[in-house]
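Note that one protein chain is taken out, while the other chains of the complex remain in position.
A, B and C label the chains in the order they appear, each numbered from 1.
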Amino acid sequence: MKKQVVAVIGGRSCTKKVEYLAQNLGKNLAKVVDVLVTGGLSGTMMAVCKGFKEEKGITIGILPSYDKKDANQYIDIAIPTGLGLARNVLVVKAADVVVALPGKAGTLSEIAYCLQFGIPVVSLRSWNIQGVVRAKTVRQTLEQVRQLLKEKAS
Amino acid sequence: MKKQVVAVIGGRSCTKKVEYLAQNLGKNLAKVVDVLVTGGLSGTMMAVCKGFKEEKGITIGILPSYDKKDANQYIDIAIPTGLGLARNVLVVKAADVVVALPGKAGTLSEIAYCLQFGIPVVSLRSWNIQGVVRAKTVRQTLEQVRQLLKEKAS
Amino acid sequence: MKKQVVAVIGGRSCTKKVEYLAQNLGKNLAKVVDVLVTGGLSGTMMAVCKGFKEEKGITIGILPSYDKKDANQYIDIAIPTGLGLARNVLVVKAADVVVALPGKAGTLSEIAYCLQFGIPVVSLRSWNIQGVVRAKTVRQTLEQVRQLLKEKAS
Partner (left out) sequence: MKKQVVAVIGGRSCTKKVEYLAQNLGKNLAKVVDVLVTGGLSGTMMAVCKGFKEEKGITIGILPSYDKKDANQYIDIAIPTGLGLARNVLVVKAADVVVALPGKAGTLSEIAYCLQFGIPVVSLRSWNIQGVVRAKTVRQTLEQVRQLLKEKAS
């Protein structure tokens, strides 16, 4: 049976504060879903994976390069696409629900793809674009994710 | 010698007013560059190609599907990528300068890629995201495109 | 820590005999590695996943379409790429070692990518191209896979 998947997107560098937010998000997401997909790199991607692994979830990193070594240390399964930024499409399309953490244009392109595909995206202190669900805390985010996964499954 | 290339992005459906804007833009862009790249489909993409062909430029359509027949009738050379929305990366990366016309999330993803790649993007009544050059008229757009191409070439 | 990954490639339709071979291969591969990657569809891909799940391994299907429903029922995690045949690159690049089962041109393109990347590929009654390791039985295949994984890890 297919496992439910959440993707978390966000910058490959971040402040300590956002890093803590991401790790906390990851830890709590692991109580909701089995599989976390990210772009597999550093910054917010690494922090959320670190948190997710604390609760023994499966982490998948969809990398822009051909080199599995580019994956952060909390990635269980690295998919080295070699597609460059075109891999952004794959990160969000793999997910039932997406959570956006703070990030720049790369994160914006991924949010845009969510909107185009109709994949629900919760923006946790990230871009405020028409169509995203906004959240200010990890707790609010988790409530939204739970609700959106339930709607998807039904 | 490599030819200079402008890409125009925008919605696959549009109002009559935007259609006229796009065609007018295309016609005038053909006086500035030899090659126009678009996503190859309908709406703004078709209108800008139509204008560009009035002045005998070369039009390239980078299609999401594998089917050349999806290209509009003003495309000279269709590149049927079969990549789906991942082809958005290719449309903007082919260009020295990008012009954004009104469009939805697909257009937003392409603007985001421009910002990430550092490709200059002129937003002609399209998304207002930090980092884009804004224009209200075809005339303003052409001035900006000329200036940006000159900077690129130097 | 990164998990070792084997990819199995082969036709999306196959004879009963090859289906049995694929299932038997999958069951035995699950004793060697934790993760199986395939193209996620029917035929050899489904049979090898079925065998792999008998031993509780994790199966990943890297799909050509955007539709997770295209994944066979033995796929745990579907990656719906929307890349069409370009997804063939991703299937083999995700793996430490590849096993090729009988298949047509799609399988040939994947073997060619293995050779180009330098990924070892065991051909179990599949294409005989210079550079592949040939095997006639599941047992021979497993010996080769074990040996190649050991070389990779060292």
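Points worth noting:
The criterion applied here is as follows: a residue touches a chain if its C-beta (ideal position, glycine included) is under 8 Å from a C-beta of that chain, and two chains touch if they have at least 3 such contacts.
Here the structure is a predicted model, which is why all the values come from computation and not from measurement.
The hidden chain, counted over the whole complex, makes contact with A, B, C.
Of the options B:I9, B:I75, B:V121 or B:L149, the residue whose C-beta touches the omitted chain is B:I75. Across C:K31, C:K104 or C:K152, the single residue that touches the chain missing here is C:K104.
Set against the missing chain, the residues C:L83, C:A100 or C:L124 yield one that touches it, C:L83. Residues 1-3, 5, 35, 58, 60, 62, 66, 68, 71, 73, 75-83, 89-90, 93-94, 117 of chain B touch the missing chain (whole complex, contact as defined above). Those residues of chain A that touch the chain absent from the view are 66, 82-86. One chain of the complex is left out; on chain C, the residues touching it are 83-86, 89-90, 104-106, 108-109, 112-113, 115-117, 129, 131.
We take it that only the chains that are shown with their structure count from here on.
Seen from the C-alpha centroid of chain C, the farthest chain centroid is that of B. Central chain (C-alpha centroid nearest the global protein C-alpha centroid): A. No other pair of chains shares as many C-beta contacts as A-C. Chain A and chain B have CA centres that are 30 Å apart. Between chain B and chain C, the centres computed from C-alpha atoms are 40 Å apart.
Annotation for chain C: residues 66, 82-83 touch two or more other chains.
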